[in-house]
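As you look at this complex, bear in mind that one protein chain is not there, while each of the others sits in place.
Naming follows writing order (A, B and C), and every chain is counted from residue 1.
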Amino acid sequence: MFRRILIANRGEIAVRVSRACGELGIESVAVYSDADARALHVASADRAIRIGPAPPSESYLAIEAIIGAAQRTECDAVHPGYGFLSENPRFAAACVEAGITFIGPPADVIERMGSKIAARQIAQRAGVPIVPGATPSDQSDAAIADAARAIGFPVLLKPSEGGGGIGMKVVREEASLLPAIAQARREARAAFGDGTLYVERLVERPRHVEIQVLADHHDQIVHLFERECSIQRRHQKVVEETPSVALTPALRRRMGEAAVAVARAAGYRNAGTVEFLLDGTGDAARFYFLEMNTRLQVEHPVTEQVTGIDLVRAQIAVAAGERLPWTQAQLSQRGHAIEVRVYAEDPARDDLPQAGPLLLYREPMMPGIRVDSGVVEGAEISVHYDPLVAKLIASADTREAARRRAILALRRYPILGIRTNVSFLLALLEHPRFVSGELDTRFLDSEGESLRASLDGDAPPEALAVARAADEAIRSNARPAVHGNDPWSALRDWRG
Amino acid sequence: MFRRILIANRGEIAVRVSRACGELGIESVAVYSDADARALHVASADRAIRIGPAPPSESYLAIEAIIGAAQRTECDAVHPGYGFLSENPRFAAACVEAGITFIGPPADVIERMGSKIAARQIAQRAGVPIVPGATPSDQSDAAIADAARAIGFPVLLKPSEGGGGIGMKVVREEASLLPAIAQARREARAAFGDGTLYVERLVERPRHVEIQVLADHHDQIVHLFERECSIQRRHQKVVEETPSVALTPALRRRMGEAAVAVARAAGYRNAGTVEFLLDGTGDAARFYFLEMNTRLQVEHPVTEQVTGIDLVRAQIAVAAGERLPWTQAQLSQRGHAIEVRVYAEDPARDDLPQAGPLLLYREPMMPGIRVDSGVVEGAEISVHYDPLVAKLIASADTREAARRRAILALRRYPILGIRTNVSFLLALLEHPRFVSGELDTRFLDSEGESLRASLDGDAPPEALAVARAADEAIRSNARPAVHGNDPWSALRDWRG
Amino acid sequence: MSSMTVTPVSDGVYRVSDGARNWIAYAAGPADARWVFIDGRVYVIDAASRGMPRRKKGTDDHGALAAPMPATVVTVNVEPGQRVARGDVLIMLEAMKMELPVKAPRDATVKAIACREGELVQPGFPLLELE
Partner (left out) sequence: MSSMTVTPVSDGVYRVSDGARNWIAYAAGPADARWVFIDGRVYVIDAASRGMPRRKKGTDDHGALAAPMPATVVTVNVEPGQRVARGDVLIMLEAMKMELPVKAPRDATVKAIACREGELVQPGFPLLELE
């Protein structure tokens, strides 16, 4: 087992990993930028080392600085968390060159699965379907129309160079096909200076369902079942849960086997996630490989809650060469878990990210509630990094009980000083379509406005009464302005 | 289902029950004494009602006051928590008379199982063994000696009127029997004015293992497996866990069936616990019925964590007439959970209870950690009630992982302003006998001193450095003396 | 309006009661922007208007649109004199790894543009003016 692990990340995931190290008796080393000198992830680790100024490119993305820190602190492994360098094959390779174990898959696997084209080829070779589609080499109207007919309606015409939905056209029947091709080509040319079109089968109302896999260095691969992450906005997940209401035991087994097949074909090692688009629900549903994330996911806790497996501990054990201690048959799902992501953002203003001090911040502590966070009251949500404040995970025996538990916990989760999406999450958890589980990846596009509309409202009498009482309390008892002028700068170098 | 439940308790269990109500969409009504007007359990409920002055006899034990409060707030049920009136048959009967459902067993069952003699008779009728023993009607030396021989060595001679270990004599062989009888009789007479002796089989190094049962009003009874509570001191449990390392599947099944048999023989309803003394470990072990607790236990969370069942929710559902939703075969244990009780007491001074303000109080929030508490930073641990601050429950896939997790969490559980047993609990969790699971009910008697001895120690340099830094911080930033003079008394009756 | 009793529980935590219902509430912040949390909702209540609350709105629509936070100007999509419709994205900012569209709060004509692409702007910095 490792003696000392450097955690090449910040925020909640750095705290999460350092706790796993603590439980394993491994020393943890935090790295931090100047903006994070007072961050919880730094204080939580057994050692801490500055790696650069606030901008990620000069700190959390600076491969040399991080490798140097790991060498100076004599770490024998590096955990990359998620985001930042976690899917950077150059970083994984640099760790190996420096004689440090990278807790994740080998660099070549990261590279391979990081290429959408290569990853899809691997999936296809493993017999796992991808969404049917092609960029016809003959880009004439007739050739594109033939390609569309071969794929079958409804189809999506996309600029080959595009992204983010710009210039996409849905074609549902033969009659509108040729006009749509012409229009799509014009728009593609206008937006990207290139009229080449990609033709793809349109999956209507798809769900995002992903499978967690775990592979050791002894050719054993298991999956830890699914997570449904259909509630997303601009490709950012907001709510995740497991099990998915859309899966039946047979479908779950098929998807699990497909994910393991992809991992095996890729030569995968450690924890990873195979993302699928799910078309329909139940035994008759079709699923298509989307991509593979070669790292721990933000939403890993729902899997931990429902399987009883600690994924971070498993990652460390696998990286240290241990065998997976369970066979597929020994793994099971029990109960239901829902994760909601608490973001520093203002739902009333286009989800504008918020930065500022947490004047008051109290996490709800109740049975079945887990909060993974990297902040404490008085901390500052920095403008430099992503606005995730915390993940709240509610677990219970049924989906409905977990949903109610999440609601109760959010109602007891005061975050003051910056706007957050807590009230938005509450409205979402109470939306009839969420209650019934009728989800698809466009849920927030179609329901977001109505959810936001429910947020406005004047302060009720009880809030006004508290505001007044707080006047009195603050007058007699001035609470420290922790984040006003800095009384701390004089505190260095006390001799102990 | 109920519309509104009055919680006839305070502290962590009142908070726990009001959260279960919130999850079920049932309104909760808190009761409070004058000492608890600012308590968390009061603020956490949907309604709150004062029931009397601080002494329990005039508030939390005042049956009339509580029934009156339930009637005034139009509650249709009462949850008694544990302690206070939870095992008082007059209270259960008074609820029924007032037309209010008592969430617990019927009054006559409470009464029957509250009598040690009646409870043992029920157990024996149900075919469940009790520790062999008798009070010979002939109290001559010869008759007592015959009784001792019949029971078999080692035996315990106890004053029939006694309690708390005073005047007890252990006899291991024939040779010392008659002198011991004479001495025990003398001591019994001196201590209690009555020399009548009770002769009992001595169970050496017994474990305390209890079985959780749950019975609905449709004759269905299940058990939710065991809890081992051998770590206790003066009959107060300190650490509880499940599963017990002493049980094998066969023994677990036998004990579970015995507990269900006792519950069935008693006409039991709702959640209850059958306590056993366990002699030995594994398939060959013997177990003896001790008593039945006709209420929720303090240590119920470990069962919840390992079975995935919410016991408080189940109590409410059963009291509302619902059927148990699972058969025995559907219930299972997964992983391991350890609960440690955090008490306001000073381990360095004979565990003297501590009262005072929580100057700083931050609960550790990490994966697999649950803290059930009834306090927040700034609250006051009152002299009037029991010194339990919180219960910390660590869950993981193995006992060792749960133990390490509990240790890590206690190391991140700052409680300042009053002494607590946190450092004692840490020493206990690291004791080689705890690590290996070699427990018995005299563990703390035999190991307590050595555990306490490890607690002393001067402040290390890092603590001194922090104390100095805090001087600076406090000078520039005077933190409010929340519990100094009362600036709050003027805050009543704001018009909102 | 009903009579409210406020009982402090601890630092920043209050119990509010209207005689029947009971709430746990949290408050913090300065008098001119007191933050209050009750039951999952946050209210920012200003001192002057205690009893006359208003949700603080982002950019007051006085013609000038300002940066809401430190951000980089990614694109400026309009020119002075251009007619814009309510909801049009006028400027795209980037901060905290996310794109932040600055939208027209109403139909209007662009009067002046006060930033350029690539520029780092501070909160409150006027980005452009509408007529």
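Some observations on this one:
Rule of thumb we're sticking to: contacts are C-beta pairs under 8 Å (C-beta built on N, C-alpha and C of every residue); 3 or more make two chains touch, one makes a residue touch a chain.
These figures come from a predicted structure and were not determined experimentally.
Within the entire complex, contacts from the absent chain reach the displayed chains A, B. Panel shows chain A; residues 30, 37-40, 42-48, 376-379, 480, 482, 488, 491-496 of it touch the chain omitted from the view.
Taking the whole complex into account, chain B touches the unshown chain at residues 346, 348-350, 352-355, 359-360, 362, 383-387, 407, 410-417, 419-420, 422-423, 426, 456-471, 473-474, 479.
In this section, only the chains that are shown with their structure count from here on.
Chain A and chain B have Cα centroids separated by 41 Å. Each chain gets a centre from the mean of its Cα atoms; for chain A and chain C, those two points are 27 Å apart. Averaging Cα coordinates per chain places chain B and chain C 50 Å apart.
Multi-chain contact residues of chain A, defined as those touching 2 or more other chains: 362, 411, 461-462, 464-465, 468-469, 473, 479. Shared interface positions of chain C, i.e. residues touching 2 or more other chains, are given as 1-2, 4, 6, 8, 11, 13-14, 16, 18, 23-24.
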